[in-house]
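Complex shown without one protein chain; remaining protein chains in place.
A and B label the chains in the order they appear, each numbered from 1.
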Amino acid sequence: MSSDSTLFSNRWLPVLLVAPMMLLIALFFYVPIFQAFYWSFFLERPFGGGSEFVGLDNFARVLADPEFWKAGWRTIIFMVTASSLAVLVPLILAVAADRKIRLSLPARNVLVWPKGVAGASIGVVFAFIFNPFVGILAPLNSIFPGIWAPGINGTDAFITLIAAHVWGGIPFNFVILLAGLQSIPRTMHQAAAMDGAGPWRRIFDVQLPLIMPQLFLTLVLEFTESVTSAFALIDTITNGGPGGATTLLVYKIYMDGFSGYDLSGASTQTAILMVFVIILTAAQFIFLGRRVNYER
Amino acid sequence: MVENARSLNIIASLILVVGMIYILGPLYLTLSTASQSYEFMLRNGLAWYPGDQFLANMASIFTETRIPIQMLNSMVVAFSNAAATCVLSFLSAYAIVYFRIRWAGVVFALILATIMLPLDIRVITTYQVASNIFSPLNAVLDATGLNGLIAGIFGTPVQLELSVLNTHFGLVAPLVAHGTGTFLFRQFFLTLPKDLFKAARMDGAGPTRFLFDILLPLSRTSFAALFVLTFLSGWTQYLWPLVGASTPDMQTAVVGLARLVPDSDGQVPDFPMIMAGAVIVSIIPLAMIALLQRYLVQGLVLSEK
Partner (left out) sequence: MNAIDTAIRAAAADIKLIGVTKAYDAQTVVIPPMDVELRAGEFTVVLGPSGCGKSTLLQMIAGLERVSDGKIMVGGREVQDLEPKRRGCAMVFQNYALYPHMTVFENMAYSLKVAGVRKAERAARVAAVARMLALSDYLTRKPGQLSGGQRQRVAIGRAIVREPNVLLFDEPLSNLDAQLRHDMRVELSELHRRIGATSIFVTHDQVEAMTLADRILILNKGRIEQFDTPKAIYHHPASVFVAKFIGAPPMNILPVTGDGSVLRLADGQIVAEARLTGSYQLGIRPEDIIVGIKADGHAVRAVLRFREDLGSHSVLAADLAGSVIRIATPFGADLINQPELFLNLPAARLHLFDAETGRATCRAFAAQ
């Protein structure tokens, strides 16, 4: 709102109103972020053993660790494959559900159900369903021994993670993209039909270009989401295995911090991951964001 | 429209069928396996059809695991998360939109930034803060030299300590420190006609009156949408409750369920019982989605705009 005199002009009331939220956010968001960067310059001993300023030593140590680079690389691979699938699959479903067909209504209902299932719960379920001995692919294994072995084969484990991630990501992306499709005015379809474009062609010439803002938004959020939400899935499906093949950065940070008690290392990696996420988000806004906004 | 869209409609139907199988398949297999015995599962693998052991598996969840009490924790966490987020977000959005304050933009940006870096990324240091929520205060006192002064006068520096780990407050508070709710309410307030505010002021309504008589009644659906959204989010949290609660009796049901799966690779776990656990843990949020779907969808759409 502009500087119109119609706004309330109390001095302390608004402070009081935002205070509780700001206090929580300061304490549990900004302090931890500050602390992660702060600690990355100190060598922190666990159990209150004091700390010592070490400059960039922590960064040197982390960056020299091949495990860090491997985890970082896996994070990027997971981010790109999982999040593009987690947008593409709901996109296809949304385009289908946008049509006036009988299955559209039940599908709109069913496709939001995963929102109610925790990542860890679906992880437990997928770990069972894709279990090589009793799961859905067990019969296949008895014919071709070893063809499905997420416990040994890193790729199989990765696929399981992605399948579970996409499953859990459907509701949000589906709802957003479908809402975008449904906000396209009916006359836009009619105009395109008058111009000679059939239903298939309209998907690519009209519908997809017009939901670019929604598509962009889901992709940006999905990138951040895939970096973090993977934790629950990894912890319940693969435990980072086999042989570290599914140890993404979030999982490595957790293991280093809570199992290895390497607080400085974990903080340093947290700081790096945060910078990465911020740069990535900013880059998406700069390179993609400008092109997708237009007045309707 | 007069046109032949049969090919497209048939393919769209097929896609939706596949999509629904993808979503419902795992849920069905969970349910059917939960109704079979351990021996059945060992012999046949996963169950394609339901058996008669459902109640038995449920019973063992209730008698042999902590999931019942953990369900209570989940309930407390999810409900408090939803209620606190709704109230605090509403108040801060109210201040940002309806008061003439110069710092409104800055505060809003500070709140909105929380969306970019989720809790899971900053879990290590959030844990440290939660282990002593006065640590920032202590650090400030140390850094500014005030503590030296205090030590000089009282003989000892101030070192306050309060851990919220392993408490319900500690499980909930970091979840509430999130900007989606404020964003949602702000967007909603901005869609309301400005004349509404002017008319209320002409009628002599002050901030409190305007809040209770006009804004609150109008925001009912936004509240419902945000409530459903944050309740589900609180219920399905994993990493934070995993580290924020150290005893099984404080953990949430989702964490408890994940702990049911043994870490060792020895024998095949008792999947039917675990699946029964998964059913119990997911039944409340799923029922919520079935009943309050309208608000959930609205919340998802609103949180985007």
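Simple rule for what comes next: a residue touches a chain if its C-beta (ideal position, glycine included) is under 8 Å from a C-beta of that chain, and two chains touch if they have at least 3 such contacts.
Note that the coordinates shown come from a computational prediction; the quantities given were computed from them, not determined experimentally.
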Chain not shown: contacting residue from A:V54, A:A149 or A:M188: A:M188
Residue among A:V54, A:I76, A:I92 or A:M212 that touches the chain left out of view: A:M212
Where the unshown chain meets chain B, residue by residue: 1-4
Chain A, residues in touch with the chain not shown (by the definition above): 185, 187-188, 190-198, 201, 205-206, 209-210, 212, 294-296
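Keep this in mind: only the chains that are shown with their structure count from here on.
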Whole-Å gap between the CA centroids of chain A and chain B: 15
Residue ranges of chain A touching chain B (in the complex, touch as defined): 1, 3, 5-10, 13-15, 17-18, 20-22, 24-25, 27-33, 35-36, 39, 89, 92-93, 95-97, 99, 101-104, 106-107, 109-129, 131, 133-136, 138-139, 151, 167, 170-172, 175-176, 179, 189-190, 193, 198-200, 214, 217, 224-225, 227-229, 231-232, 235-236, 239, 250, 253-254, 257-258, 263, 266-267, 270, 273-274, 277-278, 281
Of all residues in chain B, those that touch chain A in their complex: 1, 3, 5, 7-9, 11-13, 15-17, 19-20, 22-24, 26-27, 29-30, 33, 41-42, 45-46, 88-89, 91-92, 94-101, 104, 107, 110-111, 113-114, 116-130, 133, 136, 173-174, 176-179, 182, 194, 197-198, 201, 206-207, 210, 232, 235-239, 242-243, 254-255, 257-258, 260-261, 263, 265, 268, 271, 274-275, 278, 281-282, 285-286, 288-289, 293, 296-297, 300-301, 304
